[in-house]
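Heads up, one of the protein chains got dropped from this complex, but the rest are sitting where they should.
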Amino acid sequence: MKQLAEIMKDIAAQSLSRGEVDLVIGWQKGPLWWQSYPAFIEGNEGNGETGSLTWDSFCVPNLSRYLLEELPERKKVALFVKGCDALGFNQILQDKRAEREKVVLYGIPCTGLVDPDKVESAGLGRGLLEVKRDGDELVFVYDSGEQKAQARDFLYDKCLTCRYPNPVVYDQMLGEAAPVQPEERFESVQELEKMDADERFAYWARQFSRCIRCFACRNACPACSCRECIFDIPEPRWLGKANELSETQFYQIIRAYHVAGRCVDCGECTRVCPVNIPLQELNRKFIKDINELYGEYDAGVDPEQEAPLVTYKTDDPAAFTES
Amino acid sequence: MAQNNLLLPQVAVVEEISTETSDIKTFKVASQGGGSPLEFLPGQCAMLSLPPVGEAIFSITSSPTEKDYLEFSIKKTGSVTNFLHEIEEGYQLGVRGPYGNGFPLEMLKGKDLLFIGGGIGLAPLRSLINYCLANRGDYGQVDIVYGARTPDDLVQRAEIFDNWPRASNTNVYLTVDVEWEGWDGHVGFVPQYMEEIGFAPENRIAVTCGPPIMIKFVLEGLERMGFKPEQVITTLELKMKCGVGKCGRCNLGDRYVCKDGPVFTYAELLNLPPEY
Amino acid sequence: MSLAQEQAFEPLIVAFCCNWCSYAGGDLAGTSRMTYPANVRVIRVPCSSRVSPNLILRAFQRGADGVLVAGCHPGDCHYVTGNYYARRRFSAMRRFLEYLGIEQERFEVHWISASEGSKFAAVMGEVTEKIRALGPNRKLRDAR
Partner (left out) sequence: MKKIVKDKLPSLWEQLSSQATLFLPVEQDGVVNFAPWEEGDSVNLEALNTVVPPKNVVFPQTETYMRFKVENDKLHIEPFEQNGPYVLFGARPCDVAGITLLDKVFLQEPEDGLYSRRRREGTVISVACNEPDAACFCTSFELEPGMAPGADIMVWDMGDYLLWKAQSEKGEKLTGSVENLLQEAAEEEQKAAMELKERVTAKEAAAAQEMGWDPSGVKETLKDMFDSDIWEQFFRRCLGCGICTYICPTCHCFDIQDYSKDQEGGRFRCWDSCMFADFTLMGSGENPRPTRKERVRQRFMHKLCYYPSNFGLYACVGCGRCVRKCPVNLDIAQVIKEVGGVKSGSE
């Protein structure tokens, strides 16, 4: 993966120095092993900062979402997109919150990213200096030496079910296509569907009771692109500010509904949730049902296609008895 | 029950509501048993509570010399103020306060005073103007420059047209932003008008309140006229919730506007972040 | 629930009715002197597609035991296509609420035309009885 990082640095330096773009969004490495965060490099040749760009198993934040803030002030922006980021980008296009011609996309084939919580739970976090990817393996680097393990055991759950590891949209692809081998993604949804109503309610009530209403799930979502969010509007105040179960249910139901048919299943909501609410399983319920009722649809694959809940057919089926 | 729940309001009654402009009304509020619900200084604020709509903070526009009530001049801008504009006389609401530092009365004593107000910004100034006129001997000349967008947007008409101009050693200069049928007074923005009239800075304190953009130009104008930052006083308006310097909303540098303000000299403001 | 409570339980149903068909259907039921349970609170909306999920959830938060959306039959929308959109959206919503543990019967959608006064009365009666059998809803209610 080092190699890919070098290509990224070169290409960023080139496009900035040639004046093709006035901003490059990539990732930079923080001081701790799990920290790879969005980096914004601008100016001619990036003021020498392009060398700080990185690509490793922790470059998980979706960069396309930043276009909502950055694009209006820029002539042209380049960014690196993994498969999920590319879907997010297309969704932003479909929602008319970005212009394709103002963006240069460098595609990154992604073999899955590492969940720091899984590393910690396996007891590998203490004294860890660096985690390197070597094919199907991870190399954990400590002062005392190295340790190897199967990468798959440490990937984010969302990566294990990823169906688009390779970007569906790009201007230039960096590297060979990654293998596509997703696990079944609706398993958890199906498990929940098997429960009875009261069990399901108790399950979700327990999850929601942990919600601290930080709005990270909304703010990380590439489909949550409204200029003014309904939850922020003071008048009328739809969402009460008290951390009460009923209000949290309202928040989480409406949040999921607002992205129904537009959720690209990138799983960022689940990743950023500080209290482990399986939010992706809410969004996936909508995806699964829409697929069943109105035909298979993958948000973010084709920005020209209409999202399923903003269109209809006259002979659509209904999930209620029509008479 | 806690004896010192700072956030608990007392019930008060809206005794009188007068319409000032199309979007400003003045509310006279008294305790249930009569009399002012609070003792306060000019420039201080109070939190008005309208369950279930919520609370909002307003500067008290009446003078502390009026002991029977508090007055608030309130413009329709948000949920609480919209609701306030719908209520009728006799309505009961909650009051807590007073909050903030108020105008530095000691510093003003013996000085000539220049008041510069715009629109609803007259509200806090009015409290001080009436206080000074009630204690006329303590202050020198009083000049009041006040303007609004149109003549219909001028508030406290009885005072600006009649009471204040008749007070001893007191001048009132009115202006409106745009030409208006039936208005034969001055037309032009408040800051320019203030400079046109011209005020010497010697032994004078300027007190200003109005929309942020007006304040900006007033401060520049005062500087040109030779006023030092220490001679200029303004009152800030930020979103506030608790009123007691804890909820963090009106934090400005190491100050809290609800507690350490809302009245600041321009000299003090220069040392604070420009986030107002 | 004890028997006494069960007998005392009167469900509260909020029915969002489209102005052009279902609300008119309700009017017809009224002028035709048909009776339907007083448990139903009718809220007139311009179109079934105007009913946002916010309104449905708010009704549950504030004490509804069941919520009903009623609109024109597909093909008869006053705005031509409103109820086609509504059909997709409420289908997704209904399944989603069920996924969260809200019994399906608590959120219903019906197509009732302006001429179907008797259907209006019948639907209101059926919905009320179904909810009565289910018992009070506490699941999304604001308990404060």
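Note that the chains are named A, B and C in the order they appear, and that numbering of residues resets to 1 at the start of each chain.
The rule we apply is simple: a residue touches a chain if its C-beta (ideal position, glycine included) is under 8 Å from a C-beta of that chain, and two chains touch if they have at least 3 such contacts.
Keep in mind that what you see is a predicted model, and the values were worked out from it rather than measured.
Of the chains on view, those touched by the hidden chain across the whole complex are A, B, C. The residue from A:S64, A:T111 or A:Q207 that touches the chain not shown here is A:Q207. Within the full complex, the residue among B:G110, B:G185, B:P212 or B:G226 touching the omitted chain is B:P212. One of B:L6, B:A134 or B:V178 touches the chain omitted from the figure, and that residue is B:L6. Seen from chain A, the chain kept out of the figure touches residues 30-33, 35-40, 61, 65-66, 69-70, 117, 125-126, 128, 206-207, 210, 212-216, 218-220, 232, 234, 237, 240-244, 268, 271-272, 274-276. The chain not displayed touches chain B at residues 1-11, 49, 51-56, 77-81, 90-94, 212, 237-239, 241-242, 244, 246-249, 251, 253-254, 273, 275-276. Not every partner is drawn; the one left out touches chain C at residues 62-63, 142, 144.
By our rule, only the chains that are shown with their structure count from here on.
Chain contacts in this assembly form an open path, with each chain touching only its neighbours along a single line. Of all chain pairs, the one linked by the most C-beta contacts is A-C. Each chain gets one centre point, the mean of its Cα atoms, and the points for chain A and chain C are 37 Å apart.
Contact of a single residue of chain A with at least two other chains is seen at no position.
Those residues of chain A that touch chain B in the complex are listed here as 234-235, 237.
Listing the residues of chain B that touch chain A in their complex gives 78-79, 82. Taken together, the chain A residues at the contact with chain C in this complex read 189, 192-193, 197-205, 230, 238, 242, 244-247, 249-250, 253-254, 256-257, 260-261, 282, 285-286, 289-290, 293-294, 308-314, 316-320, 322-323.
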